[in-house]
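Structure first, commentary second.
Note that one protein chain of the assembly has been removed; the remaining protein chains are unaltered in position.
Chain naming follows the written order as A and B, and within any one chain the residues start at number 1.
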Amino acid sequence: MKLGIVVSEGPYTHQAADTAYHFAKAALDKGHEVPRVFFYHDGVNVATRLSVPPQDERHIQKNWTALAAANDIDMVVCIAAAQRRGILDENEAKRQGKDASNLAEGFRISGLGQLIEMGIECDRMVMFGD
Amino acid sequence: MSDAKKFLYVNRKAPYGTIYALESLEVVLIAAAFEQDVSLAFLDDGVFQLTRDQSTDAIGVKNFSPTFRALGDYEVTKLFVEKESLDERGLDPSDLQEIVWEDEEEDWEEKPSIRIVSRAEMADIMADQDVVLSF
Partner (left out) sequence: MSTLHTVNKSPFGDGALSSCIAHCKAGDGVLLIEDGVYGALAGSAISEAVVACSADVAFYRLEGDVAARGLPGAKLIRQVKPVGYDGFVDLVTEYDRTQSWL
């Protein structure tokens, strides 16, 4: 089955991004497809490449980046939610006149239409938030 | 529209204290362009999103409540509000803003978008969807 996933809370404060990660991994292990993960609300903060957790803690962003690379998952960060919270890719940073960008590898910034499209195309959609 | 999916946007949180209500509305506005069958559910503290007379000047946050009145222009015409949630909060339907849509089929007659439903009816509405998004 095609399973779409929404992460709608930020990393570390809430468990949502962790639970979604374990769920996605289990789904892939079972042979299901996870074509896309959509990051919304504070969930967009998962996509910053500037996060530096203590070494003995999980690295939520890196875990997602690795999982996506190994399984061809399209990780989409909502542009409106990301801009509010200071998550920018290079293009957006340039367009907004910012001196830095911080979007991690494996994530891309796009519109909310990608969320609706995921709902249309996936057999199931699961939301992780708070 | 026969292959359109039924999308339900479930709103259970009050506005302003958190951003969920506003960002839910932003999803709904985009969703309208996809020609799916869109419904909105307001229950628990979500019913507070629809109160009249919201005025946010003092808190410096954008008042997004007028946007609900524009939903009809986006062909989003089904706003289900749970009666028990209103009752539990000491509200009645007259405390909510009026939201209408114009029915093209009936000479653009204005019809109410808000439909007050019982908890049991709300459960039926939830069970009749393809995709349920919660905010």
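Here, contacts are C-beta pairs under 8 Å (C-beta built on N, C-alpha and C of every residue); 3 or more make two chains touch, one makes a residue touch a chain.
Everything numeric here is computed off the predicted structure, so don't read it as measured data.
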Q | Shown chains that the omitted chain touches within the full complex | A | A, B
Q) Where the complex has a chain not shown, which of A:D29, A:D56, A:D72 or A:D99 is the residue touching it? A) A:D29
Q: With the missing chain put back, which residues of subunit B would touch it? List them for me.
A: 10, 12, 43-44, 119, 122-123, 126-132, 134-135
Q: Name, in rising order, the residues on subunit A that touch the hidden chain in the full complex.
A: 1, 3, 8, 15-16, 19, 22-23, 25-27, 29-30, 32, 123-130
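Basically, only the chains that are shown with their structure count from here on.
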(Q) Please tell me the distance, in whole Å, between the geometric centres of subunit A and subunit B computed from their C-alpha atoms. (A) 27
Q) subunit A touches which residues of subunit B in the complex? A) 5, 7, 19-20, 23, 26-27, 30-31, 33-34, 36, 130-131, 133-134
**Q.** Sites on subunit A touched by subunit B in the complex
**A.** 6, 40-41, 80-81, 111-113, 115-117, 119-120, 125, 127, 129
